[in-house]
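The complex appears here without one of its protein chains, the remainder shown in place.
Here is subunit A:
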Amino acid sequence: MSDEHLSASLAAGAEDGEGRWAFGTGFEDPLHGVDTTVPDGVDAGALAALCLALGDDALVGAQRLAQWTTDAPELEIELALANIGLDLLGQARLLYARTGQVDGTGRGEDDFAYWRDADAFRNVRLAELPRGDFAFSMARLLALSAWRLALFQRLAAAPDPVLAAIAAKGVKELAYHRQFAADWIVRLGDGTEESARRMQAGYDEAGPWLGELAADTSADALGGDAAGAAAELRQVWEETARAAGLTVGAYPAHPGAGRSGERTEHLAPLLEELQSVARAHPGAAW
């Protein structure tokens, strides 16, 4: 192999992104070239609201996973959490792009991510809770991925073909996220005294936020099935607990819902960090 090619034509410009590197790194417009028409009979307002809410879940979830960077218990976990975060970021970008097409505003992904305040976000509140320890992170990841997978499996047949395609792509990713979380919950639940205690605490902390997921019916008119997704979430949550030797409490659900705009005190600081550079340089090109 020659060393000489290393000074290759960087100076000539490097505009051509390589999509193969990681999803979402090689394009500016995730839905470029896609037919953006909303099919007859689909309520555009409801579709935009659903895409926005699912996009917010993914963005906020990815931001919490990014907080593990350089801090994971081992390198293999570091790689896996980054994979999951990147998957969610990719989902958020597709969903925001669809939202901007359908709501008639023409807003792009960055308008949704960087230029809305906390009160305009519609993610479920479980996603915005602080990162916590690895046990809580796995409990939250299990709940969010099991629920989202159940929802996306149904939305893969949604009447809106763009949402259906986004969901179908997400199904493969979410199946891995759910597996990763469940495997770790079993390891931690069965591992040492300390890990079992922490895993139980993680389950107990996430538990009261599950009711909000189960009660979300916003996808029902668009191919979703809240009752079906809720049942699947409950089953995965309980089966994983059994395999891990954990107990599932009768959690009283926290009142309110992120989907209707109620927030915990944790979202605003998360967004402040996420949006800090973009907002400090209005009119800048990135």
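Please note the rule applied: a residue touches a chain if its C-beta (ideal position, glycine included) is under 8 Å from a C-beta of that chain, and two chains touch if they have at least 3 such contacts; residues count from 1.
By our rule, contacts and distances are computed from a predicted model.
Novice: For the chain that's not shown, choose its UniProt protein name out of "1,2-phenylacetyl-CoA epoxidase subunit A", "Dipeptide/oligopeptide/nickel ABC transporter ATP-binding protein", "3-isopropylmalate dehydratase small subunit" or "Sulfurtransferase complex subunit TusB".
Specialist: Matching the unshown chain against "1,2-phenylacetyl-CoA epoxidase subunit A", "Dipeptide/oligopeptide/nickel ABC transporter ATP-binding protein", "3-isopropylmalate dehydratase small subunit" or "Sulfurtransferase complex subunit TusB" yields "1,2-phenylacetyl-CoA epoxidase subunit A".
Novice: Among A:G85, A:G100 or A:G170, which residue is in contact with the omitted chain in the full complex?
Specialist: Result: among the candidates, A:G85 touches the missing chain.
Novice: Which residue from A:A113, A:L126, A:L151 or A:A181 sits in contact with the chain not drawn here?
Specialist: With A:A113, A:L126, A:L151 or A:A181 as choices, the missing chain is touched by A:A113.
Novice: What is the set of subunit A residues that contact the non-displayed chain in the whole complex?
Specialist: Against the left-out chain, subunit A lists 1, 3, 6-8, 10-11, 13-15, 18, 21-25, 27-28, 59, 63, 66-67, 69-79, 82-83, 85-86, 89-90, 92-93, 96, 109-110, 113-114, 134, 186-188, 190-192, 194-195, 198, 273-274, 276-278, 281, 283-286.
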